[in-house]
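A single protein chain has been omitted from the complex, and every remaining protein chain is retained in its original position.
Naming follows writing order (A and B), and every chain is counted from residue 1.
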């Protein structure tokens, strides 16, 4: 593994730069990311370009034997540019502007801003095209941060109309596809169609889904334009982008088609405070949630051709979550190992030194505000030294988990329960898979599933013929599928299929859903029987007609008592399970364990403790302990490469071997 | 009873229509409601009218021996109309538009929209004037849904000024009536007066009340214009409107003056989730709240000359409340009986078949998405068969409960407690009355109370001389009145009376309120003594000077200990009670039972269980069990017409006889 760091020379006196870069080299850093957010320094006044300072910094990096990753500065257009072209600002659904003063204030569909982007990216790229230290670029920064994928301005209205015209050809096709007869929403012309601005109640699901697709596609095309400019200047450069965790408005798989590899920004103590369905507990406030981190590693590993990077790794206490807790002792080391074990090529810390100015003053760096080493620095260098001794093989997974952004967009708008959340439902299965020590690839619906022993596709809501055929072929060739609640309900236009759910998947799964209902959070009697055992469920329940499937789960209580909840259709040599409820953790484990058994996927005999996970890369297996209590691990005859069999709280163990060589005492 | 159904032929292929209509006829349906929300189908482009499809559907209905109820399509002006006349959109208090994309986006005071409404309603009415199947019309749909009675646009500003000018004549009269000296709110001209747009703190109560009156009156006049157009085309048609439950911004009694009968849309599992002061419990999520439903039946029975319809009856799980639970087995049958027992002429289900497109995909129909019968279908046909055997007499009530929208509007703006809610306070008394098996009419203040044995007027906040005289005459002629907290506090302009509350009612009640205070929800010691027993109260407490009344209740604890809380003035042969607190359920029962006794109204010796109610129509009495547990009913010698004396959970019993023939074992 390589380590990197995010550096902002422009925030410090020039006379400090050499010291900083020397210290980086000394720390074993290989990549220095620079230039992010620096437009007003690169072009302090309209047309007055000043790249000298950045070039000097890149030179310094070069002189110290390190490599530079540069960033396009487009996430923060300077105020002079906004004042010249106020139309580049995004707008809220109520028509008010998203003003200058923070970041991400530009609209992806502003022609003006696209021209300005082309201009600044081109001159930057050409300037550094031949610099030997520059190895690649990050485009922009964290597309979608602060809910900025979706904009409601007039430029977006125009672009949406063009996008729709291209997609549908004629307005009648759009009317038919969306189903605009409902509530008199028939359109006579594409020019009538606006972004989904403020209304007194729900928007049309067809319009919403297309707007969400359009918004995501607008970013994809904006990013592609940056990538093209960069590759025109130097085709050897890599191009990447730093994604964030569960931002739901942008499909990173689509962006990934234009990247060499995906990167993401990992802030473990922040995410559980904002993205979970339960409050962050004491362990999560110190080291984060193990599966939340792992899920993102696995997703971004699959989001673009190459291996992934962690472009920004949390270095200490951070500013943006509600609680600004200190990470546990050793947390930054733990996170570096975690990323590497899941396949990261580079772990790059954000940032070199705490910044004295601006919105992120309360964000730690590897160095304190006074330049001395901070907690993260010691962790980072320790991890780097350890990882230098460990071989990096490849990461493979026998199981695919399907993440479908279009289903997410549709379900987000029609959750039909205060508790239904697509991410959390997906995490239920991810948690169960990882709990059995199984490697997981997180993939979109158009992935090639051929080589996976099992595929889990929770809440695959929008299903057209193509998706149905792909899964049918998969099962016919011996694959093992698991579908869950709300799958196949809708067609790709977000209309209901005229047949009962799972619609086109009904034959494949051998079931039809008779009724569904939401299950309130405090329902006393949400119990079912699965293969003879009682389990709990939550949030959603479907009453299934098992036309051509074996009933393996039935409601044991309540209004649906005796109705079918879970089925398996044996389709030798493959199988298709349908799960008509949101299982509790124990049931999710049982369901997952059963599909793994059917698919002949090696997995742990018992579930791992919740905060213990294993990860396998090349010939090595890591055991992570994200709890404060020590655990005892039996590694049998395997060679221990790092750590000891009693793994302290918030620590790890590396062995030569596979996950099945490891037994964790519960 | 007749049953009806809401049908949208335009949502389905023409080749399906005959099948649908045949199946309706087969199900015993008598009325088919159509045309709602169909403007963009009736006039796909400006001026291009296409009524052929609707006429074809009406013909089909006719051919199958059923009747058609048509709807004006004005709740959803098409986008081409909005684009031609963007000024028809409503506006928020902050000036942003309520855009096209859902429904109810038009302003009632837009002259343009009134013209467009006249045009479309007139041509539609003329087209169908002679069609033998068309028996009547529903105007628009659910006025007030999504809080759309009050709009803050410039057209409303203009109309408000005209309305005020008409009401007050001169600006000095307005200044005097509102009391605009306060905070320098004196106006020099009607042209100065705006709708109550966004301000940093409270608006003037006088301005608010008049704006709320004006907003309600704008809808009344808009609806009258539709009714006039319809009757001009065919005076034999009935005209109705489908109201919703406790929408507070529109006075349905005023709308009712222009209707032949009132209709309402009953969604029992939804209402307790959004309109109660406690969370919906398990029973409410399965069958709704018995008294919430009954209150609306009783209100809309009284809101217009004829008997009421349920224009939309919930057919199964619905889309709009937070939880989309399945109704209990038999719930749809239970609701049909409940409506009929309270006097409904027609129960019409919404909708024939689950719609594949648009915002209500998650709303069940009588038929599933694939056209097969759904749960509601079986319930509806069962109820229809049973009700065919039961005679329909008339509904009478010995007691009136006064519902005063102007008091509601005033109190909503000055609740003076986080817990004070006019509806909930009214429901406290309704619950107690129905708990003693007593029939109730829900009436406005200008009703004729002469024939009622008792009248309860909770929180009759705004009282002028006319109201005082009416009640004085009522008592003098032997009537029994009950007033409660906050009554007579204000004059009709929402100014305080200069005399102490209940102001003009003080002599009638024989009391003056010395002090009032709010009572926090968790107050430990809100106890009083009433006729020698201890009871609890909540939310509001008044210290009464009983100048000319008998003290029957006194505070037993707290800061007001020993002060008077409840009085009765004997005004032989009548009486006037004044209740200075919001009683808990037990005390409400005691208060109600005492006024019933004074008024000689026959009532149950003990209160019925909370989820059991009786209703009397003609010669029959229904017993409803809205709990999951069976109840034992002793009907004495009465003939059982339907069901058995042990009434299962969520079931009912019908006897020949009166409520007093029934005893329910608690």
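Observations on the structure shown:
Keep this in mind: a residue touches a chain if its C-beta (ideal position, glycine included) is under 8 Å from a C-beta of that chain, and two chains touch if they have at least 3 such contacts.
In this text the structure is predicted, and so the values were computed from the model without any measurement.
The hidden chain makes contact, of the residues A:96, A:396 or A:469, with A:96. When the omitted chain is restored, the residue from A:62, A:231, A:329 or A:550 that touches it is A:329.
Checked against the full complex, the candidates A:76, A:381 or A:523 give a single residue touching the omitted chain, namely A:76.
Only one of A:286, A:461 or A:538 touches the absent chain when the whole complex is considered: A:286. The omitted chain makes contact with just one of the residues B:87, B:260, B:370 or B:517: B:517. Summarising the interface, chain A meets the missing chain with residues 8, 10-11, 37-41, 44-45, 73, 76-80, 83, 90, 92, 94, 96-105, 145-148, 282, 285-286, 316-317, 319, 322-326, 328-329, 354-362, 368-370, 375. Chain B meets the missing chain through residues 94-96, 178-188, 192-194, 196-207, 414, 416-418, 495-500, 515-518, 520, 523-524, 559-560.
Here, only the chains that are shown with their structure count from here on.
For the pair chain A and chain B, the distance between mean C-alpha positions equals 48 Å.
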